[in-house]
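One protein chain is absent from this view; the other protein chains keep their places.
To keep things simple, chains are lettered A, B, C, D and E as they appear, and every chain counts its residues starting from 1.
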């Protein structure tokens, strides 16, 4: 099965990229393996407890993607800087208690591995 | 005493504006009243638990400004969308348990009040 | 009365900034003279007939109509450059040439850029 | 071996993107052919003598030196436009005219823009 | 006869942004380009992106509606924009670019 990797660098709401990435990933998951790497501000996307009165909950969208089989990973350096810390214990497929289920914090080397295992790559950033 | 209001829209680390705003506010506090309104992505700045290995902790900087008398407020709509919720109880001058001391979530009307009470306004955004 | 000029130079929908500028302008209406200045990519907000339901986003054109008392200026050279001069624009929006646009900024107490 | 072209078009220090692009390029070095392409405002990263200690930020020039094996291309027309053509540039950086720069993008397996 | 593969571009920035201009330059060099316009990328229809030679232009329906942009005759507006784009980049393309 072919693999698509999506690299994101924006947080939710401020730009449309989290939603566009969701639509791309959802379409791709019907036939392909999908990796999503959350870099820089994109590590805010999986934060629990979002109440976007006027928008669609971005954390929920990405958790849903993980539930459908997408591998969603956040950069450890970017996440740590922004106050999201990995823990040893994995609960609901996540190693960060502030994150939605299914989304984990990993080293930046995971981006490199994702790329080397991919067929196509999409990057979205402001 | 004259009043300066600073309006921010970027989160920490992704841009230099949190640090520039800190330097502006610190200089202004020696002689003036300072208001800071955190709008859009800037509501991420006061998040607790930041470990920016290569940068200066932005949350700490803004908490320090609040300690020196700056009025630091975050937009309720933007904060809620991003998972920061106000509570009734005020602990350490903050109404959000995810925020550094001294920084509160308020309605956007507070921006308008800050402006009408100010002598000068600075806005910083990408 | 103090006056505030909100400068919006980002396209609507792709970024939250247009929504943010509209909300900020709306809450200031009671206390100050408010102008929303559309400049650069901000002028796309002026196009009539926006329908954002399928994106699940607030309709920014409707918000503009809802605050009819808000003065909205669109920078004409930005409109022309973007191929918008022939388009039907939201009728509450005033076109301003560069001179008038800059004068509106200069005569405001504050200029806030998003 | 797969190849990845990281496109950096943002100025260093004012944004985390340059630091992010350098780190991403560094971790890919073992597994792929990596090129960092400086384009538009990204070319400011090429200036020699950066000293960011007083800003409390990592020195991006030093990071470039530390990964000497990383191929870094600077888009010459962007340099010229920004008044950088006479400046001393970090010596590990290759200047590329538009044709060579675009060819490097086209011949890479992936292009990732930050 | 072997069908020559195309280059596929996803453009989400409005006209005149440095990324849009880079996208247009690479598309012009391609000889066989398909440009998918999503998000603020649909504003490129106001400045005539569909007139580029040897380029097919696709635009996302929901993004057109939100922004009140009309797609002319030369522009394809698929029923399922994202599925078509994914199919193109995964199966039918020489190189994919996102701007």
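Everything below uses one rule, namely that a contact is a pair of C-beta atoms (placed from the backbone, for glycine too) under 8 Å apart; a residue touches a chain by one contact, two chains touch by 3 or more.
Quick caveat, the model's predicted, so the values are computed rather than measured.
Chemist: Which of the visible chains would the unseen chain be in contact with across the whole complex?
Modeler: Among the chains that are shown, those touched by the missing chain are B, C, D.
Chemist: Could you tell which one of B:14, B:65 or B:122 touches the chain left off the display?
Modeler: Per the contact definition at the top, the residue touching the missing chain is B:122.
Chemist: Among B:20, B:56 or B:85, exactly one should touch the missing chain; which is it?
Modeler: B:20
Chemist: To test your reading of the contact rule: which positions on chain C touch the chain that is missing from view?
Modeler: Spelled out for chain C, the touching residues are 9, 39-40, 102, 105-106, 111, 113.
Chemist: If you put the missing chain back, which residues of chain B would it touch?
Modeler: Chain B touches the missing chain through residues 2, 4, 16-17, 20, 23-24, 26-28, 30-32, 119-124.
Chemist: Counting contacts across the full complex, list the positions on chain D that touch the omitted chain.
Modeler: 11-15, 41, 44, 47-55, 57, 61, 81-84, 87
Here, only the chains that are shown with their structure count from here on.
Chemist: Using only alpha carbons, which chain's centroid is the nearest to the whole structure's centroid?
Modeler: Looking at where each chain's C-alpha mean falls, the closest to the middle is A.
Chemist: Which chain maximises the distance between its CA centroid and that of chain B?
Modeler: The chain farthest from chain B, judged by C-alpha centres, is E.
Chemist: So how far apart, in whole Å, are chain A and chain D when each is placed at the average of its C-alpha atoms?
Modeler: Distance between chain centres, rounded to whole Å: 26 Å.
Chemist: Using mean CA coordinates as chain centres, what's the gap between chain A and chain C in Å?
Modeler: Roughly 33 Å, centre to centre.
Chemist: Do you know which chain E residues sit against two or more other chains?
Modeler: Counting only residues that touch two or more other chains, chain E contributes 12, 39-40, 98.
Chemist: Send over the residues of chain A in touch with two or more other chains.
Modeler: Counting only residues that touch two or more other chains, chain A contributes 13-14, 16, 40, 54-55, 77-78, 120-121, 123, 126.
Chemist: Hey, which chains are touching each other here?
Modeler: Every pair of chains meeting the touch criterion: A-B, A-C, A-D, A-E, B-C, B-D, C-E, D-E.
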